[in-house]
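Here the structure is laid out as structure tokens; the discussion comes afterwards.
Every protein chain but one is kept in place in this view of the complex.
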Amino acid sequence: MSEHTESGVHVASMRLLVTIMIALMIGTWLTVSVTHFDFGFLNIWIGLGIATVKAVLVGLYFMHLRWDKPFNAFVFVSAFAFLFLFIGFATMDSAHYQDVIIPGWPLK
Amino acid sequence: MVGQNHDGGPDPNLAHHFESMDQQRQSTKLGMWLFLATEILFFGGLFVFYTVYRGNHPEVFVFGAHFLDTALGALNTVVLIFSSFTIAWAVRAAQLKQVKLLKWLIIATMLCAFTFMGVKYIEYSAKWKHGLLWAGSYNPHLDHDAPHDVVAVEGEVHTAEADVEIVEIEEVQHVSEGEIVEPIVTDVAIEPVAEVADPGRSTIAPAAEGPGGLATPEAVVAEDVMPVEPANAKIFFSIYFMMTGLHGIHVLGGIVAMLWLLKCLRRGDFDTGHFTKIDMVALYWHVVDIIWIYLFLLLYLID
Amino acid sequence: MIATGLLKLLTAVTGSLPDDDGSSFWMPPQVSTVAQGVDWLFNFILAISVFFFLLIVVAMVIFVIKYRYKEGQTAEESPTHNMALELTWTVIPLILVIAIFIFGFKGYLDMSTPPSNAYEVLVEGQKWNWSFTYPNGYIDSDLHVPVDRPIRLVMGSQDVIHSLYIPAFRVKMDVVPGRYAKAWFQATKPGEYDLFCAEYCGTSHSDMIAHVIVHPVGEFETWLEKASNFLETMTPVDAGRKLFQVRGCQQCHSTDGSAKTGPSLLGVFGRTQNLADGSTITVDENYIRESVLEPQARVVAGFEPVMPTYQGRLSDPEIMAIIEYFKALDGASSEE
Partner (left out) sequence: MAVDTLAADGAAVGNPNRANYLNTGSGVLSWLFTLDHKRIGVMYLVAITTSFFLGGVFALLVRTELLTSGPTIMTADAYNKMFTLHGAVMIFLFIIPGIPAALGNFVLPLMLGAKDVALPRLNLTSFWFWMIGAVFAVSSIIIGAVDTGWTFYTPYSTTTGTAVISMTLGVFILGFSSIFTGLNFIVTIHKMRPEGMTWFKMPLFLWGLYSTAIIQVLATPILGITLLLLVAERALGVGIFDPTLGGDPVLFQHFFWFYSHPAVYIMILPAMGIISELVAVFSGKHIFGYKFIAWSSIAIALLSFLVWGHHMFTSGQSGITNMIFSALTFSVAIPSAVKVFNWLSTMYKGSIRLLTPMLYVLSFLFLFAIGGLTGLFLGALSVDIHLHDTYFVVAHFHYVMFGGTVIAFLGGLHYWWPKMFGRMYSERWGQVSALLIFVGFNLTFFTQFVMGSHGMPRRYYNYVEEFTTLHQASTVGSYVLALGFFIMAGYLIHSLFRGKPAPANPWGSVTLEWETSSPPVAHNFDHDFLAGDPYDLKSLKYDPATQGWVRKDPQSIILSEGGAH
């Protein structure tokens, strides 16, 4: 799948790069075509799922995470973890206080 | 103990404070990954803006999505994915010391980046022309000369809790250029709420006039009516411009980095197989691509 | 004398000696139903804190004295870790803080759920004064409430974030523009208490103070009755002055000639005024009335058309009172 230079550096093979690129193109086509079917609220999650698969492919193969020290991947994933923590709390709280918001404020 | 290369002397690219090339390369890569973590969190703030607003006002996004052209978005996604491929290939070329191929691959990636920015320019100018800008300067106006498709809708707005439902969209035709007409929405002052029996309850709403909001528009199916514009629809365009704008700035940053790579290439930095520079720019570019993958999904594919 | 002073200070510091009206070294008087619970929890945490603080400081002082460095002598052998000790001083604080959380949350539940039969007052915060609207529509710049009755405040802000804070009732709620804020209390002792703005809101944030007047049983209704028809009871000029202050006119119009956002009203009646569109007008009842109801119609030269309309917010008799007040502002009897 991939050769190594003398000092243990990983070189991605052409075949791998091309297959990943094609996989990403298919993924894009998939996300677009999914929107034509109405799965209700599921749509957003299916779309996010496919996008995450694409992101993981880019991360693992294009960004060499698969052959790299695992700490690098840990750093990258922890960034997403802290982001989801922030999104979770902010969305939960704002959803709970929507009932006191005056729509269309300031009323002329 | 100092990093050796073939002819035994210290590797010219090895900084004085490192023990070996591997230690230097690992350190630089870890530093880059930490920087990419900050980029993810930096864009994260805008994803919070998006999620909070979409969670609370889904109708704003359904309305706003009419004015984003999915085809252009898909084209941009394909262009960015291809540029990810070319720069990943460029890293491989640098590792195998194929310097000429490396040059062309960097140029190819830059071409993709310019195409991406060009498509962005087209989208932005269309929105600029119709005043579909961020909240501060949002004044949607019809462009009379160009023919446009009709979006007929029957909407009902409850003033009390202002949960706006677009009951059903009878006939949605593709709004290519995003032309819309002046919103026919009259702002009717509502009389104060009727007298309430229990003296303890209030008779006057605290903030000046009675609870405002939009009056119920008659469901007029006319030639050039537009989808009922929900309250604060302008926020969608704020989110759109903030997200794609910040992403665009990062694409420009990538272009500048690739210009610097070409300068290093001409200076012969890649002749010795020392590929850290292209490796780092490639990592940055892949993250820019990953962020666009999510942006495309969240902004263009709403239904 | 020093001993008693010290003793009083120590017991006061531990907050255990409330005076007659419930105020202690640490806390203002307890005047609402929740104040008791809040002060109890405050003292509970205070007791824990004083205990651990003394534990740490006394241990520190003893170690410093007992194990002072002596020339050429090194420290004795002693363990460098002890799992049992570590567990004890992790588990015990954990239990204590869980207890504090539970008490705190229970107290918060009472404070945030108003009883259904609460008497509702609407509060309006704006840069730098409070206005309170009572159910019969009367607006006052102070909060008058009956004693021993739950009061529910529905609050709104017109400009920036303010925060209604009554220390004696232990109640505080930020008033965020663009939304209703809700708070409730039940006063237990008649009297007058301070009401502060606790969220920074600009130049006169520290002057945005109102007063809560708790009326004894039965007196509130008579007060409200008398105050509501202040037009009949007060002279028109006094009623006009009261409206001028409570309805926010004084925010933009001065009565001493000094320039503010709006024109000064010193000696305004009968004055010839040149308008923004170049024409001039002598100020009479009609012009004042028109400026109150449609302020943008004829704007005085040199001023911005920013005055909000009072259409539907000021009744005709109220406008008449304001006009009388303006007439009295003829510079002879200059206002304070």
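In order of appearance the chains are A, B and C, and numbering begins at 1 in each one.
Going forward, a contact is a pair of C-beta atoms (placed from the backbone, for glycine too) under 8 Å apart; a residue touches a chain by one contact, two chains touch by 3 or more.
Only a predicted model underlies this, so the values are computations on that prediction, with no experimental measurement involved.
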{"item": "Contacts of the hidden chain among displayed chains", "value": "A, B, C"}
{"item": "Touch criterion as defined above, residue of C:Ile48, C:Ala118 or C:Ala276 at the omitted chain", "value": "C:Ile48"}
{"item": "Chain not shown: contacting residue from C:Gly202, C:Pro216, C:Gly270 or C:Gly302", "value": "C:Gly202"}
{"item": "Touching the absent chain when the full complex is considered, from B:Leu46, B:Ala65, B:Val228 or B:Leu295", "value": "B:Leu46"}
{"item": "Subunit C residues that touch the omitted chain in the full complex", "value": "25-28, 34, 37-38, 41-42, 45-46, 48-49, 52-53, 56-57, 59-60, 63-64, 67-70, 72-76, 78-82, 85-86, 89-90, 93-94, 97-98, 100-101, 103-108, 110-112, 159-161, 163, 165, 167-168, 170-174, 176-179, 181, 194, 196-207, 209"}
{"item": "Interface with the unshown chain - residue positions in subunit A", "value": "71, 78-79, 82, 85-86, 89-90, 92-94, 96-97, 100-101, 105-106"}
{"item": "Interface residues of subunit B (partner: the chain not displayed)", "value": "1, 15-17, 19, 23, 26-28, 30-31, 34-35, 37-39, 41-46, 48-49, 52, 134-137, 231-232, 234-235, 238, 241-242, 246"}
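Methods note: only the chains that are shown with their structure count from here on.
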{"item": "Selected pair, greater C-beta contact count between A-C and A-B", "value": "A-B"}
{"item": "Chain closest to the middle, measuring from C-alpha centroids that were averaged per chain", "value": "B"}
{"item": "Whole-Å gap between the CA centroids of subunit B and subunit C", "value": "43"}
{"item": "Subunit A-subunit B separation of Cα centroids, rounded to whole Å", "value": "14"}
{"item": "Mean-CA-position distance for subunit C and subunit A (Å)", "value": "48"}
{"item": "Multi-chain contact residues (two or more partners), subunit C", "value": "156, 158, 180"}
{"item": "Of all residues in subunit A, the ones touching two or more other chains", "value": "102, 105-106"}
{"item": "Partner subunit B, residues of subunit A touching it in the complex", "value": "5, 7-9, 11-14, 17-18, 20-21, 24-25, 28, 31-32, 34-35, 38, 43, 47-48, 50-51, 54-55, 58-59, 61-63, 68-69, 71-72, 75-76, 78-80, 82-83, 86-87, 90-91, 94-95, 98-99, 102-108"}
{"item": "Contacting residues of subunit B [partner subunit A, same complex]", "value": "21-22, 25-26, 29-30, 33-34, 36-38, 40-41, 44, 47-48, 51-52, 55-56, 70, 74, 77-78, 81-82, 84-85, 88-89, 91-92, 95-96, 161-162, 187, 207-209, 211-214, 231, 273, 275, 282-283, 286, 289-290, 293-294, 296-297, 301, 303"}
{"item": "Footprint of subunit C on subunit A - complex, ascending", "value": "97, 100-102, 105-106"}
